[in-house]
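Of the protein chains in this complex, all but one are displayed in their positions.
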Amino acid sequence: MSDVVAAVEDLHVRFPVRTASGKREVRAVDGVSFEITHGETLGLVGESGSGKSTTGLALLRLVNPSAGTVRILGEDVTSWPRRRLRALRRQVAMVFQDPQSSLDPRHSIGSSIEEPIRVHRLRDGTSARRARVHELLEQVGLPADAAARHPHELSGGQRQRVGIARALAGEPDLIVLDEPLSSLDVSVQAQIMNLLRQLQDDLGLTYLFISHDLAAVAHMSDRVAVMTSGRIVETGPAVEIYEHPRHDYTRALLAAIPPDTPAEARGRRANAEHRSPA
Amino acid sequence: MTTSPTEFSEPVAVAAGNAPAGRPSAASARDVARVLLRRPLALGGLVWIGLMVVLALFGTLIAPSGENDVDVPHMLQGPSGLHWFGTDELGRDVLSRVIIAAQPSLEVSVVSVGFALVAGVLLGLLAGYYGRFADSFIMRCMDILFAFPVMLLAIAIVAVLGAGIGNAMIAIAVVYTPIFARITRASVLSVREDVYVRAAVSIGVPDREIITRHILPNVAGPVIVQTSLSLGFAILTEAALSFLGLGVQPPQPSWGGMLYEAQGFMQQAWWMAVFPGLAIVLTVLSFNLVGDALRDVLDPRRRTQLEAAARP
Partner (left out) sequence: MTEPVFSVRDLRVSVRTRRGLASIVNGVDLTVDPGRTLAIVGESGSGKSMTMLAATGLTPPGVDVDGSVRLLGTDLRTMRDRQLRAFRGRHVGFVFQDPLSSLNPLMTVGRQIGEAYQLLQGRSRADARRRSIELLDQVGIPEPEQRVDSYPHHFSGGMQQRVMIAMALACEPELIIADEATTALDVTIQAQVIDLVTQLQAKLGTSVIWITHDLSVVAGLADTVAVMYGGRIVEQAPVDELFERPVHPYTRALLAARPRIGDRSPLAAIPGSPPSPLQPPPGCAFYPRCSVRADARCATELPPLAPVGPGHLARTFYAGVADAVPGGSVS
């Protein structure tokens, strides 16, 4: 199965928490397994507290698994020591939720995008690196002069494009996108989704798309995993999940998707009243 | 090409009410200049400091007499056309001595605060970034130093090492290191949680580089403010040490030393104490005023408030 980019098996992530009643343990991820094959988008959908973000972080070892295994391109990275993690973080890149806070305000855009190239020595010499930065800017639809600007000079959508360019800079095998649309204006979200799909087609990218927005996940993903309370309750092709949900929680999530039209909203309310005259 | 290259529209104005959550744009040198120019007091402070620096560098050339030109027949004369600040008990021109004394005062202040800055920031970075054991150990050491009143600790150190200008610098450096460590550590703790630091970790940037490239530039603000304030206090501390005979040694003049010598002549020759005292006060005040103005520019939260409230 050399086609598998990431394989997670029975992953557990637990955090110790100190409360008024003594030390407790929060099971953020409680036994999660999935695989991502090359070129596909796996959508990880769940509400806040479901553990989906923590799962994404575990793939880069930004949080450490308490149990279970994480395999990237066949290699078990679960217990890799710190000095080997740099290599892992070239293979797996992350796009963060808030493009404003994920870019160092004191660094220029070019400097932020160049960082992975420099750290992993992917290009030799300043001019080669700069050329690569311009190449990346073009791929994400930003003009070349963006490199000299600073984050506060760009709009939210532009900043997220920078975040994507930075993720691409390391030439990763897997990109984890953690709620990449949530901080963006609605009219810009569609742009970014189109960009991500186009890049995937052009460059053969593999995505783990984490989001609470069911419609966005449906649009972006080939397969979907539904998560709640640290566990995956259902996995399958996106179409299957949305049209024939099997688990109660999946059904509840789908039912909560806001209505598309006022007529639909009224219909739902009428149904709800019929069912429970309380 | 997916979507057409987006034009650069200015992002939503950081106008009041629409300010995006998180840090506002980083301060630039231009911002600093603008704030300083807008405040006459801070500007005055800056001018005074500039004047002191000039005196420190070129004092011996500027002063009308030498610092030890004894002229006993003309001792204890009040301010006059010949001696603007009068003469002391040995007939020396007080003005010249005040001018020339600027040099050791500023030198001690700058050198000792410089050392405290480097040591304190380094310790604060290590404590804040690595946390746990390093943090506990370093900060407990700092707490021990903090527990002593500044003057007492400085005196104790000089008493152990011996009087003199060099040891005074060491004492002051040691005594001022903890505040820099504490301030740096606090900033690091807050910056460390910022998403861009996590992003740098996610890229695989080594710790050393994260500290120097991402954390240090973003904690510079409070450190700069503290530097300005500490320079002022260091001058006070040095003056006190010299007053006690533990710092700058006679015959080299220092403002504190001049105060000491003026003690016995307070009734007869008030000018011997007032002018060096005034020099101390104005210099310390100037550093404080500049420090306050810098704080307004460099503290991100204050800046949003100011940006909102300002402009007629």
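Labels for the chains are A and B, by order of writing; each one numbers its residues from 1.
One rule holds in what follows: a residue touches a chain if its C-beta (ideal position, glycine included) is under 8 Å from a C-beta of that chain, and two chains touch if they have at least 3 such contacts.
No experiment lies behind these values; they were computed from the predicted model shown.
Asker: Among A:G110, A:G156 or A:G230, which residue is in touch with the absent chain?
Answerer: Checking the options A:G110, A:G156 or A:G230, the one contacting the hidden chain is A:G156.
Asker: Just to verify: which one of A:T78, A:S112 or A:Q191 makes contact with the chain not shown?
Answerer: A:Q191
Asker: So which bits of subunit A touch the chain we can't see?
Answerer: Answer for subunit A: residues 47-48, 155-158, 185-191, 193-194, 197-198, 212-216, 218-219, 239, 242-243, 252-253, 256-265, 269 touch the chain left out.
Note that in this section only the chains that are shown with their structure count from here on.
Asker: So the centre of each chain is just the mean of its C-alpha atoms; given that, what is the distance between subunit A and subunit B in Å?
Answerer: 46
Asker: Quick one: which bits of subunit A touch subunit B in the complex? Just the residue numbers, please.
Answerer: Touch list, subunit A to subunit B: 60, 62, 85-90, 93-94, 96, 98, 100-107, 115-116, 119-120, 138, 141-143, 146, 149-150, 152-158, 161, 166, 170, 191, 194-195, 198-199.
Asker: Across the complex, what residues on subunit B touch subunit A?
Answerer: Residue positions touching the partner: 1-6, 8-12, 14, 20, 22-26, 194-196, 198-206, 209, 213-214, 217-218.
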